[in-house]
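What you see is the complex with one protein chain gone and the rest in place.
Naming follows writing order (A and B), and every chain is counted from residue 1.
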Amino acid sequence: MSRTSLPERGGIARTAAYLGLLMLVAPLLLFFSGGPAEALTLCVPKADETACIAGTMGSRAEPISGVDVILTKPDGTTETQTTAEDGRFAFEVTEAGDYLVGVDPDTLPKGSELRPPSEASLRGPDGSIKVDNVQLGKSYGPTLAVRAKGFSTSTSKWDEFLQSSVNGIRLGLLLALASVGLSLIYGTTGLSNFAHAEQVTLGGMVGYGLVNLLGWNLWIGGLGVMIICGFTGWFQDRVLWQPLRRRGLGLTQMMIVTIGLSLAMQYSFQFFAGADTKRVVVEQATVRTFGPITITDRSLAAMAISAVFLALVGFALLRTRVGRATRAVSDNPALAQASGIDTDKVIRLVWTVAMALAGLSGLLYALVVNGIKWDTGLQILLLLFAAVTLGGLGTAFGALVGALIIGLVVELSPLVIPGDFKYAAALLILILLLLVRPQGLLGRAQRVG
Amino acid sequence: MSETTTARGLADPAARRELMSSVAAEPGSPKPDSILKVDNIVRNFGGIIAVDVDHLEVQRGIITALIGPNGAGKTTFFNLITGFDRPTSAGSGAHWSFDGATLDRTSASRVAKSGMVRTFQLTKALSRMTVMANMMLGAQNQAGENLAKCLFKPFWGAQEKEVEAKAIELLERFKLLEKRDDYAGSLSGGQRKLLEMARALMSDPKMIMLDEPMAGVNPALTQSLLGHIQSLRDEGMTVLFVEHDMHVVRHISDWVVVMAEGRIVAEGPADTVMSNQAVIDAYLGAHHDTDLGDDALLTDATLEQLEKEVAEEDAQREEEREAEEESRS
Partner (left out) sequence: MDDIQAILRNMMQVAVDPTTAAVAIAVIGLNIHFGYTGLLNIGQSAFMLLGAYGMAISITQGWPLVVAVIVGLAIAFVFALVLGVPTLKLRGDYLAIVTISAAEIVRYVGRSVGYERLFNLTGGAQGIAGSKYRSPFSNLSFFGSGNTTLLEFNYTDVANGATWVRLVGWVLVVGLIWTAIRIARGKIALESVTRTVALVVLILLTALLTFFLVPVNQQDTGVDGWWFTVVTWVLVGISLLIVVGLTRSPWGRALKGVREDEDAMRSLGKNVFAIKMQALVIGGLFGAIGGMMYVLPGSVQPDAMGRNITFFCYTALLLGGAATIWGPVLGSLIFFVGRIGIIGIANTYLSSDKYINIMNGQQTSQFAFILVGVALMLLVIFRPQGILGDKRELRFNV
């Protein structure tokens, strides 16, 4: 009787061996480290010697080149830099103290002006931005964004609202792409996968490797990203999650395993690809204007691709045999198994598809915000969880709704509260919702006892 | 209290028969001294009515069996009256009371505190705790469970000793004393049922509710379980238990309530209910032949044989475990 509960020794040894392999997630990442080290970070602070005040003119998505950025030092002297193609500027300073950053208005694109920061504490004289209390050995990034001149608050609020809504839907669609997979994994296995966001980063990183370093065509590269990331999902389930399920490892324990995996992956990215932002495509995207809304071609394409893939997943879940099997496993694994569904196969497929979608989401995210960093996933992990929980743990369509809501909240909340509270706002909404409707928006009330 | 006076009289089978003979053998009939009264409890699961009970009374001091085929809603009904689930009809006419106290809005833990303690169909032994610790948790009103007092042993040391003495007594009675320092998770299925029952008794309940106490228990232990249930009744406790096989309960239950498709379809003494045509149609017809509760199976000789087998099995399991532990370390 008790024999059966003994783990199979061979299985463990194999798991251990594979685990070692898996950790170098990563043979994939190896080819990055060989690539030429680009001088993307223009300034690196040295402890006790220098500090950096650096950033992008405009935004990362829409940088503005040729603008004269003026730094006023604590002693009153100034230094000027003209932004390059990527909109970046970087001042290396050797003194601690309070600095001001401003721009020469004549060099700004016609009809636009520097947007004053919403936080009063950051507003300096003559429309400049305060960078107070600079300490050596650190980097500071003042935000130099622009807005249309003659910006009158009555009309602009509405325009801003429209623009933010579009940005919110864009973010929501990208989040949805990743969180649908997260939700399906939760539904079929009960596992909250904390390493899911690292799979998003992996997508961007692989994209950077294929498109930027190896010079593949973006579309083919995108396909490559999905195949490679899908494979990592298949592989993970094959060597890690399925053996652990068979051993009967508790869900809590499995969740801690995913935390370990997420840590290992984060630092692997940093180890192999460095701590700076990697850009999948170097060229600037074309900007289009629809009334008050400006959006890049790339963002439009990303939204369209996300929508298409989400529709495909939805169709597959509702209309295909395998999709119905997936939903059956989500509902009741034991019953599904009893009625002849090969749950292991379904779960393997779910892992593969979920990781492919997460990878695609990472690539699109990297294209939309102009780059991917080792901690990109880390930053959106909670948004993913918020989306999934908001919609109802384990329901794929709930994740979609949840993701759109979270995307909109993140992008719209800066209209009413300071920008650095936008993620906090999204998470707060999640907590409040749990108070009134713990099963999420589309979740079913659970049977207790 | 009236409990003790009735108790003394009810140890005698004739007295019980006489007491219940005046009760009409029909669903929802009133009892002379009912401890639990249930009115209008409905529970829906996504449109399917799992439980729909108009009225039920449970007589104090006797063994009442709640039987019915699988899916009849017995366990759901249990969950509802013990506070583990809420009726769909809550707030619209659902009402139930225990020993005079209304339970409509009472949480599961308060129901237990009021003296109505339950066990579970799938035993809930606290696996990674010792049998003794399981027992100690059963006691009510422990000063040491108060966070403000728990750091100071003088507040609870004496009570702890009393609780321990009581636990030892109960373990002795349920023949689990030698397992006191084993993890509850290492017990066999039947032993867990015993442990759960013993643990429930730690709180000196007025009424004990057993959810399929005989499920998954080998026949030898079944007999001893039945014995324990009877002796509880003889000591004055009210027993309500769920079982789906009529024959198991036939010779120990003083009153039988039959549920089918969420409703109570019949009530009465075991013999009357068994001959009730509605019950036979709804329930007994299907598996009248496969009779595990048959008395023939429970002769002394077979019992001895079974007990020996169980002991051997246990010893073997113990050996295996030790060998396993050796090989792991």
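Observations on the structure shown:
In this section, a residue touches a chain if its C-beta (ideal position, glycine included) is under 8 Å from a C-beta of that chain, and two chains touch if they have at least 3 such contacts.
Here the structure is a predicted model, which means the values were calculated and not measured.
Within the complete assembly, B:L126 is the residue of B:L126, B:A215 or B:M274 that touches the hidden chain.
Residue B:R118 is the one among B:R16, B:R60, B:R118 or B:H228 that touches the chain not shown.
Screening B:A15, B:I49, B:A108 or B:I280 against the full complex identifies B:A108 as the residue touching the chain left out. Contact with the undisplayed chain is limited, among A:L249, A:V322 or A:L412, to A:L249. Contact with the omitted chain, checked across A:L71, A:L144, A:L261 or A:L360, is made by A:L261.
In the full complex, chain B touches the omitted chain through residues 82-84, 107-110, 112-113, 117-120, 124-129, 133, 136-138, 140, 142-147, 150-151, 153, 156, 160, 183, 185-186, 199-200, 202-203, 325, 328-329. For chain A, the residues touching the absent chain in the complete assembly are 2, 5, 12, 15-16, 19, 23, 118-122, 133, 135, 138, 192, 244, 248-257, 259-268, 270-271, 275, 378, 382, 385-386, 389, 393, 417-421, 423-424, 427-428, 430-431, 434-435, 438, 446, 449.
Heads up, the rule we're going with is that only the chains that are shown with their structure count from here on.
Rounded to whole angstrom units, the spacing between the C-alpha centres of chain A and chain B is 53.
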